[in-house]
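Note sheet for the following structure.
For this depiction, one protein chain was excluded, whereas all remaining protein chains were kept in their positions.
Labels run A and B following the written order; every chain starts at residue 1.
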Amino acid sequence: MDAQAQLLAPALLLPATAVFPALLGVVALVLGRRAVPLVPLLAVTVIGLAVAHLTAIVWQHSEVTVALGGWQAPLGIALRLDGLATAFLLMTGTVASGIAIYALVEYRHPAGGESRAAYGFWPLMMFLWAGLNTIFLSRDLFNLYVALEITSLSGIAMVGLNGEAAALVAQMRYLLFATLGSLFYLMGVAFLYAETGALDLAVIAGRLQVGPSASTAVVLTTLGLLLKTAIWPLHFWLPPAHARAPTPVSALLSGLVVKGSLYLLIRLWFELYAPVLDQVAWMVPGALGGVAVLWGSALALRQERLKLMLAYSTTAQLGYMLFAFPLAVAGPVEATQAWTGMVVLILAHGIAKAAMFLAAGAIVAVLGSDERVALAGATRLVPVPLFALALAGLSMMGLPPSGGFLGKWLMLRAAIGAGQWWLVAILVVGGLMAAAYLFRFLVPAFLPASEGKPDRPAATGLMGGAAIALALISILLGFVASPLNRLIAPAMPAGLGAG
Amino acid sequence: MFRAVDPPEPPFTFTDAALAAAIFAFLLAGTCAMLNLPAQPSPLVHDVAANLRASGLGNPVNAVLLNFRAYDTLLETGVIVVALVGSWMLATDASWTLAPGNFVTRHPVEPPLVVLIKALVPLVAISAFYLLFVGSEEPGGAFPAGTMLSAIGILLILARIAPPPARAGRSIRWTVAAGFMVFALSGSATLLVGREFLDFPPSSAKAVILIIELSLAPSVAMALLLLASGLPVEPGRDTPA
Partner (left out) sequence: MSPATAYAVTGLALFALALFGFLVRGHLVRRIVALNVMGSGVFLVFLAMAARGEGTTDPVPQALVITGIVVAVATTALALVLLVRLHREVGRLALEPSRQPD
């Protein structure tokens, strides 16, 4: 009975993780003001428990598959949980929880009425969460397209929530290019279906041969997903969208949404395309990532507004995650190290960047501005959010002990072991540049202003608390190297790292 | 609202030419790839045919949509809801509870239009209901039916027979939500009987799918109607057109 209950649970938990947030979103749509705080708290608790249970399952069984509708793939759609999916589910659950707490403070309904932004935020956030969880679990290429669309559309819909002109322009740009990326991806899927007659990842992997249609599919899907992940040179749409959006939305977009398309890119290359790609092809994402790190960091250095700096920093940090691609064709040890490093970097960035955006939001709520000059000496007024910013910044710079350090260190070791010195150089230089663009904001903020009597610190309450909590988690990630390794390393698809 | 002047074409620059060349090259490559594709259709054709009886439907496309790949359709319903909420959010705080304004004009409605619409609406409604029920065996189903129903709604608003629905209303929210809710809950109910999510037992599949479609059609209809109706007229502005 115990074994049966154990096996029954994934059949419930996997679809529940994907669908329950959406169901809550629809409930929030109907109930409006009465849905708060019930819906967000219910979502965080239930999905949190589900993901915790799923982690325990993966810990023991290393992977679980569920055939939706009772139909085996490729006729039906399958959901599969492995170490990689679990890591991303954990990241999403953690970040979404922190953002939900922040948003409960930011979006309040007036007494006896209903605020527009507060009404719309919760259904959209719930659908975004559902879409992301589907991306992590689904094994069907077309299902992944619909999941990408629901995630993107939810994010897009939230960008203009505050109604400012600049935000609306950024929203339109984001909508146009997100749709363009999805269409490229879908055209690639059309070629894959045409060639192999299936949409399931495992089935296609078994049937895909080297040839012109495979190459076309690779190029099309990769272009589409690189655009959606804002990798240089397709990154231009991200900084205005992430900077102009309301704070909790920026945290969702930079922390989570871009990781969705990145996850899909990783799945496609490492699981599907690996047998049909040659060594040179693997260098391309790495090279683009390298330029992204340098270009994005250089642009971040020039920013005078905190949220814009953070947005450009996202475009830079995402570049590091692509370094696992050229290292995937190095020796098995290096490939596994790079794989684990990549996932840890993604987790650390998602959590730390969300923390930094929430901290920025708390700062703006008190100071009224996120300009660098306005932040000078701000430690008197907003010590808690600034501390969160600094803590998360540690992870972003890759300083020990933090999740960012762990990820970077793994990636460095892999790069050194594989003799890819250009990656080593960019990792080091990028870390220095990150320190520079973060210190530019933090150091003046922490130095007390010379004139004026000291003000009493403003209470940022739960907003600052959410930021601190996420920042602390990004640091704590650096202390759980062994469990992370145990979870993530076996998830790397076999056949890579053949040297 | 938009000045009806056709803007002059921007000049064709060198970058445009380079871009055109690159896209053309890509088109050639893709065509080459297409010419080498297998001439046989996917083996899924046989899988669908073999399992058609068990799906409870006679129309293979709808069997794929509502049974084999029902999760796709569930997500697609979610996409419609997200787009609708997104469009609601694009109204201003002052006006977001007001009725949307796309089909409201300053001009009085012309009687011939009203007569025509009054004649059309029952015919379209019959077609819509027919499409909804015939979808189990022939092409049709919830989405075409819902689209036709939303067209009826637009016609009624144009003829000033019905007012445009104000989004704050409780019944509007329930109508929009019902499709996704019924679908997701039906899929979850199958878990209670020990089956997978969205795993409809062959004996009752047709009935369950019909219930899902019955709630999906009005949901889709209302969502499409509201999406087409656009933003509310801002207080203090002229009505458009």
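Quick notes on this one:
Criterion: a residue touches a chain if its C-beta (ideal position, glycine included) is under 8 Å from a C-beta of that chain, and two chains touch if they have at least 3 such contacts.
Since the structure is predicted, the reported quantities are computational estimates derived from the model, not experimental observations.
Screening A:Ala165, A:Val280 or A:Val373 against the full complex identifies A:Ala165 as the residue touching the chain left out. Considering A:Ala50, A:Val66, A:Ala100 or A:Ala157, the position touching the chain not shown turns out to be A:Ala157 (whole complex). Set against the missing chain, the residues A:Leu12, A:Val46, A:Leu180 or A:Ala436 yield one that touches it, A:Leu180. If you put the hidden chain back, the residue from A:Ala9, A:Leu31, A:Ala190 or A:Leu476 that touches it is A:Ala190. Listed by residue number, the positions of subunit A touching the unshown chain are 142, 145-146, 149, 153, 156-157, 160, 163, 165, 168-169, 171-173, 175-176, 179-180, 183, 186-187, 190-191, 193-194, 199.
In the full complex, subunit B touches the omitted chain through residues 1-3, 5, 7-10, 16, 19-20, 23-24, 26-27, 30-31, 34-35, 37-42, 44-45, 48-49, 60-65, 69, 72-73, 76, 79-80, 82-84, 86-87, 90-91, 143, 224, 227-228, 230-231, 234.
Operating definition for what follows: only the chains that are shown with their structure count from here on.
The part of subunit B that touches subunit A in the complex is made up of residues 29-30, 32-34, 36-38, 40-44, 47-48, 51, 67-72, 74-76, 78-79, 81-83, 85-86, 88-93, 96-97, 168, 170, 173-174, 176-177, 180-181, 184-185, 187-188, 191, 194-200. On subunit A, the positions that touch subunit B within their shared complex are 8, 11-12, 15, 19, 22-23, 25-27, 29-30, 32, 66-71, 74-77, 114-117, 119-120, 123-124, 127, 130-131, 134, 140, 142-143, 146-147, 149-150, 153-154, 156-158, 160-161, 163, 191, 193-195, 197-198, 211-213, 215-216.
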